[in-house]
Structure formats: structure tokens, C-alpha cells
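Only one protein chain is missing from this complex, and each of the others stays in its spot.
Chain naming follows the written order as A and B, and within any one chain the residues start at number 1.
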Amino acid sequence: MIIKGGTVYDPTNGIFGEEMDISIENGKVVEKAKTGDVIDAKGLLVMPGGVDAHAHIAGAKVNTGRIMRPEDGRRGLEPKTKLLRPSTGYTVPNCYAMGYRYARLGYTTTFEAATPIIESRHTHEELEEIPIIDKGALTLFGNNWEVLECARDGDIDKLAAYISWGLRASRGYGVKVVNPGGGEAWGFGGNVTGLDDPVPDFDVTPREIIRSLMKANEMLRLPHSVHLHTNNLGKPGNYATTLETLKAVEDIASSMDRQVLHITHMQFSAYGGTGWRDFESKAPEIADYFNKHDQFTMDMGQLIFGSATTMTADAPLEYANARLLHAKWSNHDIELEESSGVVPLSYGRKMPINAIQWAIGLELALLTESPWKILMTTDHPNGGPFVNYPEVMTLLMSKPKRDEEIATLHSLVPKRSTLATLDRELDWGEIAIMTRAAPAKILGLKDKGHLGIGADADVTIYNLNPEKIDPSKDYKKVKEAFSLAKYNVKGGEVVVKDGEIVSLPQGRTYWVDATVPEEHALRVEADLVDKFTKYYSIQKSNYMVQDAYVTNPMVVKAGVI
Amino acid sequence: MVVLLKTIMISGRTLGQGATCESKTSSEFFKATSFCSLSEGDYNNLRIKEGENVLVTAPFGQVVVSAQNDDGLPPGVIFIPMGPWANVLVGPDTGGCGTPQYKGIEVEVEATDMKVKDVRELFADLDKAERKVRS
Partner (left out) sequence: MIIEDVLCPFCGCLCDDIKVEVEENQIVGVKRACRLGSSKIRGHERIKAPMIRVDGKLVETTYEDAYEKAARILLNAKRPLLYGWCSTVCEAQKKGVLLAEELGAIIDSTATVCHGPSIIGIEEKGLAGSTLGQIKNRADLIVFWGSNPGEAHPRHAQRYSSNSQGKYTPEGRKGRKVIVVDVRKTRTAKNADKFIQIRPGTDYEIISALRMIVAGKGDTLPEHIAGVSKADLEEVAEMMKSARFGSFLFGLGLTHTRGRYKNIDNALSLVAALNSHTKFVVMAMRGHYNVTGFGQVCAWETGFPMSVDFSRGMPYFNPGETAACDVLGRRETDAMLVIAGDPASNFPKTVVEGMADIPVIQIDPFENPTTYLSDVVIPSAVAGVEVEGTAYRMDGLSLRMKKLVDSEYPSDEEILANILECVRRLRDDN
């Protein structure tokens, strides 16, 4: 197939608005296709398929959200068609809706943000049922007993071997860390208050956990860096913890051509003030730090007004949310590994805290000079559902739109955030970086997020002419165009045409198979045998995710050299 | 004189019922599920003769089961293992939530010389072998 004459944005390869053809053969971008269909993309915006590096799309937490929120299931109902199964849900869509809606947005790859090892079978059962998109899952390592013990002992070799084993057991892609140490403390209802607050009974601090995991991650040469949800997330004044965390790891070098640490949904970790009364944005301080340091990346975690379902392994945070908002509260602590919570809530324009939070996400993106350092996300569905990505994109591209929105918000916004003073409007190239090129690079997906020779043929054509439309003024048209792709080509196959799903290929599930020296693998094995004998409630032989649950794998090799 | 005991029926799981629930046509299942338990006092008050059973009557049906006494039960509560005999007594109302009320049904209990039906007999009025249904 040839996509002819589109106005192409392929930032990875330095292409910003060139009229060119994209040739596709056997699911890959090639120099020149021999034969095939022609898609006329003249005068239309062409980008690589969207890559979402952080969303909660599959697994126990998501399903808990569905089960406890039938009121959400009743929204977003779309009946079955000859091709499609029914869609349900807004913040917690059913599996089919997940795939269809991402595809209609022009996305082709999405990564599940957090899977606990022991419950990863469930994660994969759901991922298998999400059509079209390529996917992967990041495995949780921030509170596992084996991790805490290795970090306490400074045994990076054994920790690397445990990560290798854990990724295989969960068919996971990378190392996810959420409120390190706090999840274990929550086992008895506690939490950690900062980087140097020791985890009860384990004699190790969050600082040591993060550093150890990062060192092990780099030793293993994993495609992605450690992906961190900071301690004290959601608390006024937590920007100090965030900066302290970054400073705590400045000396650690990446072993690959990428960041050494990715901090996720930074909006929730960029708060000033001492309480809710003097709550304010510290986005400028955070952005300033990122502008001065090239080894770190983040994603926005933008708020969307309306209904959201918060779901996170930061269980103490969810308990606090539920109490504050008198909301229904689900909690799920996972033996030897993690905790999690799910709380439905609603973000209001006139709620001062929510309005400031909304401003913070946008501030972070606009104040960070390089779009390669900050991805566009809403931490779906914590900040808001991913179907609202076009809203975020147009807010970033249009100052008039931002001004219009700010006028509807609580009057505290201009006092507690600099957003209203920011004139910067991101252009097509910067948006393409934040939603395609950068997430792929940050995740270490070398064939995604770009349209160079050899890339996966994931291409989106949007129904707008980037030369003729001024996104600053015509943001309504831009949002409309971004909401329903004119074409979504996935692996060389047209999956969306004029906003309609026309094909349902099964995506691949990426996971990392990392090798380690046998000596350390055996030491981990001995620890695991001990833990399964004494503490786990299941047998070790029943623990690992079996092949049956990952029917279309894409295995990425890594390991200690 | 027939003693009519007003009592509350609850049904529930037992080891015997669970162990035989995949062989419901067996005599083991019959033994495990077609009886009721009463407190010793209630049992004695009913003056059940040797070889007799009890007739339990609820607004929606009545069933004959054999009777035992169980010192764990308080007076005024009759326990029947979950299953076809207990469910003759359960009404169709789902309380607006889809689940019938299997526990806490007001029943009357009296001694009887009627036999306990086996599981096939219990369903005789519904058994399609006894009726001709359009296929």
C-alpha cells in the first residue's frame, strides 16, 4: 500500500510537515512498495499511529472499576454491529470498546500501566480481548518482598535476577514502581511519608528501593527505564518529594539510548502549598528541573472535567480520596507484592482544587521546553478517559481555547497557577512528538512512533490540512479531526476508515525476556521456593503466566551482558 | 393432637450435600439433603413417632422431610440443607435484586406419617417425561 501525498509529521526522522509518500509492505514501512492499494492523503495530516505509554486498560483494577460502577457501564453504550461487539462504559470501557475507541482516535499501541505479577494472568486475559492495538504491560516491583530484601541488602545482582524472573512470570515489559515501600506499609494500614521513611519490618527506605531498581534495570539493559509513580503523590507540597527523588538518582547512568527514569502522571506530583487551603501549582519548578536535566522524562496526567475512576497501586492514596470525597472505595492488597485501590470521582470546574490540578497538567507541558521530555497522557482513567485526548491536544495547541476554558473555572486558578500567563501554543510537530515519537522512544519501542524504513506500518491520517488550518483559532475542527481518524492503518492494514472500524486484526503483546547469570537466578530461585513454601497462598508451579494467555507475543530480548 | 410448630426455615450448605451435589440422583444425595434439623426442644415438642417424618408448610409449598435434632440450633429455627426439598418452601420474590430469600421463611412444622419423596418424585408435576411438551 502507498499513502500518497500526505503532509507527514515524523519527528523521529526529522520530518515536520513534508509532502511525501509512505510505502508499506508486509506490515512494515519500506522504501518503495511494489504493488498495492493507494490511499490518497493529499492535503491531509499524516502521523505515525499514536502510542500511549501509560493507561489503565486491563487487569484486576480495571475490572474492579467496572464491577463497582454499573453506572459507568450504562454510559457510552454502542450496540453490536455485524463486525463489532457491543461497547459499554465511559471511564471503564469494556475490552472491545477499548480497542475500538483507541483505533478511532488513531492510536495503534497502548501499554497497561501497572500489573502485579501474581495477577498478571488476569491482565493478559483482558489484553487478549482488546482488539486491534499492540499492547504491553508494565510489571509492578516497588513493594514486592523480594525487592525490598534485595534493596535492603544492596544485592543488585539478585534483584536483576528477580526482575528477569518477574517479567517472565508476568509477561511484562518493564519495571513499574508505585509509591515504593508505601504499598507494603499499607499492608497494616500505614504508608511512607518520604524517601527516607523506612518500610516497617523491612529496614529499607523508598530511596534505596528506587535506586536499587534503577541500577538493576540498567544492568539488565531493559528497553524501558524504571517507570515511577512518586511517593506522596496527590499531597499538597509533594513537589519537594518529586525533586528530592530526581536528585536522589542523578548519579545513575542509563545503559541504553533513553532516559534513566520516567516519572508518570507528573501533574499529581507537582503540588505546592501546605494543605488544601493554600494548594498551588509547582509546575514551573518541576519543568525547570526537567529543562536542566536530560536524563529524565515524564508524562502529564492531565485532568478532564467530569467523571473519572481513579485506580492505582497507591492504595493509601485511594483510601484518603474515598474518605475526603465520601466515595465508594475498593481496596485490594496483594500478598507479598502490592496494594491497590479504586475510587470513582468527578472533577468539577468550580472545585478549586480540581481547577488548579487541571491547570497544572497543561502548565507542565507548556513550560517544558522539549516535547521529547513530556508525554501527553491523562493517566486514563485517573485523570480522565482516553477518549478525551483530542481535548488535551487542542488545549496545548490553542491559547484562545485555554482562555475560554479558564474563564469557566474557579477563580483561584490564575492565583495558584501560571497557566493563564502562558502564550505558548504547541504545533503539529510537537504534538506528534508527545503522542507518537516520544512515547515510543521512552518505552524503547524502536519500530513504533515513526515512519522510517523498517518501522511498523502504523499510520494515522487525520481529516485536516495542517497547512491550511490554524489550530490556535480552529481548535474545534482540530478536536473533531483528532477524535475520528480518517484512516488508521495498523501493521499495514486499514482498521479505521472515515471514523469507522473496518477490520479487527489481533494486536501483539510485547514482553521482555531478560537473561541473567545462572548463579544469581539460582539464588532468586531459592528465595522464591522459601517464600512459596511459607507465605504465598498458591503453589510456585501455578504462578507464572502460561503461553495460553499470550497468543500473539512480541518478545524483546534483554539481559545482563 | 397434632402439634403445629411455627418456626423460621433456613437452608444452607453441608458437607454431605456438597459431596453429593454432582450425583443428585443418588441415595447418598437423598440422605444428605432430604432432612431437617430442629433444636432438641422443638424436636421433642413435635412428638414425632418412630419412622415418622415432618411436614413443613410455607406460603408457597409444602414438603415432607425426615427430622433430626441438632443442639446447635436455637428453638424456633429449622434448618434444611440447600437443595430441592428446601426449595419447595422458598417463594419467588427476589426483593428487587434477583435473589430469592432462601433463609428466614416462616413455616409450620408438624409430624406426619407421609413418606419423603425421592428427588424424581419431587419433580413429578414438572417432569417432562410425565408430560408431552412441544419439541
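Just so we're on the same page, contacts are C-beta pairs under 8 Å (C-beta built on N, C-alpha and C of every residue); 3 or more make two chains touch, one makes a residue touch a chain.
Computed from a predicted model, the values in this text were never measured in an experiment.
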> Out of all the chains shown, which come into contact with the hidden one?
Replying inline: A, B
> Of the residues listed, B:36, B:56 or B:77, which one is in contact with the missing chain?
Replying inline: B:77
> For chain B, which residues reach the chain that was dropped from this view?
Replying inline: 8, 10-15, 18-26, 60-61, 70-74, 77, 79, 82-84, 87-88, 90-92, 94-104, 119-120, 122-123, 126-135
> Since one chain has been left out of the picture, which residues of chain A touch it in the full complex?
Replying inline: 58, 60, 62-64, 66-70, 72-74, 77-80, 85-89, 92-96, 118-119, 121-122, 125-126, 129, 187-189, 201, 319, 322-323, 327-336, 342-343, 534-539, 541-542, 546, 548
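Going forward, only the chains that are shown with their structure count from here on.
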>> Can you work out the whole-Å distance between the CA centroids of chain A and chain B?
In response: 56
